[in-house]
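Removed from the display is one protein chain of the complex; every other protein chain stays in position.
Naming follows writing order (A, B, C and D), and every chain is counted from residue 1.
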Amino acid sequence: MSRPNYILEINSISKNFGGLQAITRLSFNVEEGLIFSIIGPNGAGKTTAINLITSMYPPTSGEILFEGQKLFRKKPYQVALMGIGRTFQNIQVFQKMSVRENVMVGCHTQSDSGFLRCLMHTPSVWKEEKVIRQKTDAVLKFLDLDSKADMLVGGLPYGVQKRVEIARALAIEPKLLLLDEPVAGLNLQETEEMAGTILKIRDTGITVILVEHDMNLIMGISNRITVLDYGKKIAEGSAKEIQNNPKVIDAYLGKEL
Amino acid sequence: MLVIDGISAYYGGVRALDKISLVLEEGEILALIGGNGAGKTTILNLISGIIKPTHGTIMLRGEDIGSFSPERIVELGIIQVPEGRHLFGPLTVQENLEIGAYRRRGRQNKKKISDDFEHILQLFPVLGKRLKQRAETLSGGEQQMLAIGRGLMGRPLLLLLDEPSLGLAPLVMQEIISIIGRLRQEGTTILLVEQNARAALKIADRAYVLEAGKMRLQGSAADLLENVELKKAYLGNGS
Amino acid sequence: MDFSQQIAQYIITGLTIGAIYAIVAMGFNIIHNATGIVNFAQCEFISLGGMFMYSLAVLFKVNLIIAFFISMAGVALIGALIEMGPIRHARSKEIIILIFLTIGLSEILRGAAQEVWGTDNVGVPAFSGEAPIHLPGGAAIVPQHLWIFAITVMVMLMLRYFFKKTLMGKAMRATAVNRRAAALAGISVNRMVLFSFAFSGALGAVAGMIIAPISSTSYDTGIMLGLKGFAAAILGGYGNFAGAILGGIILGILESLGAGLISSQYKDAIAFFVLLLVLFLKPTGIMGYGESERV
Amino acid sequence: MENRKGFSLNISKGHNFIPIERKRTIESCLLLVNRMLLKQKDNLCFGILALVIVAIPMFVESKYYFIVLNVIGLNTIVVVGLNLLIGFAGQISLGHAAFYGLGSYFSGILTVNYGFPMWPAMLVGMLATGAVAYLIGYPSLKLRGHYLVMATLGFGIIINILMGELEQFTGGHDGLMGIPPLTIGGLAFDNDLKNFYLIWSFVFFFMLAARNLLNSRVGRALRAIHGSEVAANSLGINTADYKVKVFVLSAMFASVSGSLYAHYITFISPSSYDFYYSIQVVTMVIVGGMGSLWGSLFGAGILTFISEALHIAEQYHIIAYGIFLCLVLVFLPEGIVVGIYNFFLKIKTRKAIIK
Partner (left out) sequence: MNRRLLTLVVMVITVSFMVGSSLCYSAEPIKIAGIFALTGRAAHIGTAQKDAVLLAIDEANQQGGINGRMLEMVMEDTESNPTKAVMALKKILESQDVVAIIGPTLTGTAMAMRGFIEKEKIPAFMHSGGDVILKAPLDKKDPNSMPKWTFKSPYKAADAMGKICQYMNKHGIKKIGFVYSNEGFGKDGLRNVKVQAPKYGVEIVAQEAFQPKDIDMTAQLTRINAKGVDAIIAWTVGPAMGIIAKNIKQLGIKAPLFECHGAGDPIFWKVAGESGEGVMMPSTKIVVGDQLPDSDIQKKKVLDYVKAYQTKFNREPGTMVAYGADAAFIIIDAIKKVGPDRAKIRDAIENTTGYVGISGIYNISPQDHNGLSMDDIVMIKATKGGWKLLD
C-alpha cells in the first residue's frame, strides 16, 4: 500500500485563546488534488483551523506541514508565497478597486519590481505589467468574471464578490486553496455555480480545503470530510460515511437531552 | 402578539431574508431553526430595530414597530439576548444585570428591580457568587446565563433568544434549556433561535425552519421533531 | 536648598502640572470611549473654561464658586452643541474625518474666543490667596496648587462614583464597551455620546479654571495643554482612566525633572522622547490593552 | 467607454429595485466615478496640467498670485506624498512638518554653512530624510490608530525643538538666512515666476511618479493594504515592510518640497515647521480626498487659496476658515472634488430613476 501523497499534514494542533480551548489536538491529512471539507456546528473551530494553517496566528502546540515543510513561525505573507491561498468568511475584497485590480493584486507574488522602479515606470515594470495583465485575464476568464472586469467590486452583488475573492486567491497560483464558507449568503443558483467553480478549480490540480455549512454542497462535491465539534475531530470519511455517522447527527441536530 | 408580514432585508450587502412572514402567539415558545446564514439572527435584529426591513411590516399588538429605534423597541418590552452574548466585558456581573434594567430606570421601580434581581439570582445561583467579578472573566456557560439574566432584568414581554446554547458544554446547555422552560411558565413569550434543533423542538410549542433566507418548513414542534426533511435540511441529501 | 529638597520641589511641580494633564486626558478619554475619536476641540474647552471664569469672576464680579460652576455648565453646553451639530450630522463616521472635524471646530471656537475676549492674557484671582506654604525641608507650594490637587482628586472621585455607582455612568461605560448591546438594553447611544461631549467639556473647563490663577489665561492657552493632555492619555493607554492619571503624572514629573536635572531647553523633547520609547515598547500605552484599529 | 457601459447598465437595472438596492446601485456608480478620478489612463489630465502650468503666466502677472501658486505647488508635493501614506496605504502621520523641515534645513545648512552645491545638497537632504523616516517609521508603524497619531506628532515636535536648539547648525530661532536660489547652468531661480516654473515642474513630475507608482504592483499592494490588511497578507504582500517603505517615500516627497521652499524663500526658521503645518497638510489630504491623486492637487490648492482669500474677512478669517473646513468635512467627506462630483451625479441618477 503506497502512502498517499499528502500536501498538508496537521499533527495534533491545539489553539488556546486566553483560556478558551478553540481547537484540541486536531490532526488530519489532506491528499493532493482532492476537495477536503471541514464541517461542524457554529463555534466548532473551523475558521480557527484555517487561520492556523495560514499562520494568522501560531498554534499553541502541534505542527503543520505543507509539502513536508514546517509552517512554524512563518508570517502569513510567507505562507502565501509558499502557495497557500485563502478566502475569508466575511469577504475581504478590496472594495474600492476594480475586479481586475483585485486579481492583479493577487499576482503580486509573481512579480518583483520595487518602489524605485515603479516610480520611474521602467521598461521592466512595463513588461511585468503585461505579464500580470495576461495572467489576470486568464484568471478572470476562468471564473467568468471577464464581463465585470472593470467594475468596482464594492458595487457588485455578493455572489460575484465571493467569486472575485476566489479569483484573487487563484492569482497567487496556489497549490492549496482554503475556502471559508464560499456559499454562505448565496442563493440556490449561485450556490450551484459555485459548486461547479470549485470542481473546476480542483480539476486544474489545486487541492481545495472547504469549510462550509451548506450540506448539499459539501456532500455533493467533497472527496473527504472532517467533522469538528467543540474544537475536536469527531469523524472523518466520505460523504456517505459522514451522513450516517450517529455522532455527526448528534452534533448537528443536538444530543438527546 | 407579534405579526411579521412579508419582510425582506439585506445584511452587509447580502439578501438575508426573502419575504418572510411569521406569527408569534402570546405566551408561547416559538423556535426558529436553520443552518448558518439562514437568516435567523436577521429576523431577531429586524424585530429589535437594529436593521430596518426593506419590505414588509412588523406589528406588535397591532402597532407597526418596523421603523422604531432599538431603544424604543426595548421600551416596549421586546428584549433580545444576542448571539455571542455581547456582555459588557469590563463591567461587573452586577453592573451588567443593572444595565439590563435600564429601561425601567427611575425611583418608582427600585423595589421591583431589586426583587427581580433576587429572582434572577435564584434562577442562576452561580451568578450570585460572581457578582463583583468582571463579566469577561466568567466561563462560557456563566456568561450565557448572565446574558439571559440581563435580558430578564428588563422584564420582557417578549424575549428574543439568539443561540443560547452556542458553544456550551451539554450539561450547561441542558440547564439553560430548562430555565427557558421555566420562563415560559412565568408567562414570558419567547422567540428562540437555535442550532441545536432537537433541543429547541423539545421545549418549543411551534417552530419555523429557515433556509437561505426563505421559510422552508413550519409546524408544531412535535411534528417537526419527526420530520425527515428536517434531517435533510441539516445534513443535505447527498446527491 | 540642598539637592534632595530640589528634587522634592521638582516632584511637587511635576505633580501639579501632571494633575492638570490628567484632567485633560480624562476629557479626551471620555470622548474616545464614546466615539473612538480624538477630540481636538478639547483644547478649546480648556481655554473657554479659563475665559468664562475670567469674565464671570473678574469682569462681572461673580462669586468664585458660582462662577466656577457656571463656567463648567457653559463649556459643557458648548461641548453638547458641538456633538448635536456637526459631529452627529457628519455624513461620514470615519474616525479620521471626525478627528479633523474637531480640528475645524476648534478653529471656529478659537477664532470666536479671540473675537470675544481679545488676544491678551488675563489673570484670574487665586481661589484662596497666594501666600506660599513652606513644607518642612524647604520645598514650597502655593494654595492654588493645593486647590489643583484637591479638585483633581475630587474630579477623579466624582468620575469614579459616576461611572461605578450611577446607572447613567454604567450605561455610558456599557455604550463604550459595546454599542450594539447597549442599544439592545434600551440605552440611547446618541444620548450617551452627547453626554460624553458635555462631560468632557466640563472637564476641560475645570482644567482651564484651576490653572488660570497660576498661568493666567487667554483665548489660546488650551492648545499646548490639550496636546500634552492627549500625550498623557496615550501614554497611560487611550481610554483608560487610571492610565490617564498615571500618564498625566508621569508626563508632568518627566517635564519638571527633565527641566530641573537635565536641560530646560530640551524638557519637552525629553518628555516626548520618553513617550515614544514607551510606545515602542508597549504599543498600547502603559495601562492600555487590546488594539485600537480605528484610524 | 467600457466603464460607462457597465455604469449605465447599472442605472437601468436600478429602476424597479427596492430602495436599498437602488442605494447600492448609486453607490456603485459613485465608486466607479471615484475611481475614474484616480483613473489609470489619465494622460489627458496630465496634458491639461502641463498646459495650465505653461499658460498660467500668460494670464497672471501679480507676484502675489505667483507666490500663492508656488506655495500651492510646494504644498501639493507634500500632500501627494502624504496621500500615498494616508489615502492609499491607510496610515496616518501628524509629523510631516518634520520631514518638510528636514529637507529645508539639510538644503539650507549644507549650502550656507558648508558650501555644498545646491542640487547635491537637495539629494543628500532627501536621502537623509528618508533614513530618518525609516528609523522613526520602522517602530512607529507597528503602532495603530491614535497611538500612531501620537508617535508621529511627538516625533514632529522633537524635530521642531531640535531645529530651534541646534543653533550652531540651524541658526536657532532666528532662522537660517541667505540660502541661495537654485541655479541650472547660469539660470538662477531668483524670482517668483522662475520659481513658479521650477516648483510646478517638480509638482508635475512628482505627480507623474506617484501615478506610475499607483498603477504598478506596488501601488496596488498599497491600496490592498488599505482595503484589508489581512487579505493583503494572504496574497503574499509583506504589509509591514510596505508600510515603512511608503512612509519613507512620503517623507522624501516632503523633503524635496522643503528644499525647494528653502531655496525659494531663502530664509527658514523653526516656526514654519511646527505641528500646525503637519495638521494643515493632513487637512489638505482629507479635503482633497483621501486616495485621490488629483484630489491632492485640489486639496492643497483650495485650502491654500481659501486661507488666503478669506483674509478679506479680516480678523474673522480664522473663523471663516474653520467653518469652511467643517462644512467640507460634514458634507463632502469623500473630499471636495469627488464629493462635488458625487453630488451632481446623485442628482442625475435620481432624475434618471424618476424617469
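Definition applied: contacts are C-beta pairs under 8 Å (C-beta built on N, C-alpha and C of every residue); 3 or more make two chains touch, one makes a residue touch a chain.
This is a predicted model, so every value here is computed, not measured.
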item: Visible chains in contact with the missing one; value: C, D
item: Selected from D:Val54, D:Leu127, D:Met177 or D:Ile347 as touching the chain missing from the view; value: D:Met177
item: Touch with the omitted chain, as defined above, among C:Ser92, C:Asn190 or C:Ser216; value: C:Ser216
item: Touch residues of subunit D, complete complex, unshown partner; value: 36-37, 42, 44-45, 48, 52, 56, 59, 62-65, 67-68, 71, 112, 164-165, 167, 172-175, 177-178, 192, 261, 265-272, 276, 294, 298, 301-302, 305, 308-309, 311-312, 314-315, 317-318, 337, 341
item: Where the missing chain touches subunit C, by residue; value: 1, 3, 6, 9-10, 12-14, 16-17, 20, 111, 114, 118-123, 125-126, 130, 132, 134, 140-142, 211, 213-218, 220-221, 223-225, 255-257, 259-260, 264-265, 267-268
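The rule is simple: only the chains that are shown with their structure count from here on.
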item: Between subunit C and subunit B, distance of the C-alpha-averaged centres to the nearest whole Å; value: 42
item: Distance between the centres, which are taken as Cα means, of subunit D and subunit B, whole angstrom; value: 51
item: For subunit A paired with subunit C, centre-to-centre distance based on mean C-alpha positions, whole Å; value: 49
item: Of all residues in subunit D, the ones touching two or more other chains; value: 24
item: Interface hub residues of subunit B, defined as touching at least two other chains; value: 13
item: Sites on subunit A touched by subunit B in the complex; value: 20, 41-43, 90, 158, 161, 181, 184-188, 213-220, 230, 239-240, 243, 248-249, 252-257
item: Residue ranges of subunit A touching subunit D (in the complex, touch as defined); value: 54, 56, 75-77, 80-81, 85-86, 88, 92-98, 101, 104-109, 111, 113-115, 118-121, 125, 128-129, 132, 148, 150-152, 154-156, 168-169, 171-172
item: Residues of subunit C that touch subunit D when the two form their complex; value: 32, 38, 86, 89-92, 94-97, 99-101, 103-112, 114-115, 227, 230-231, 234, 238, 265-266, 268-269, 272-273, 275-276, 279-280, 283-285, 291-295
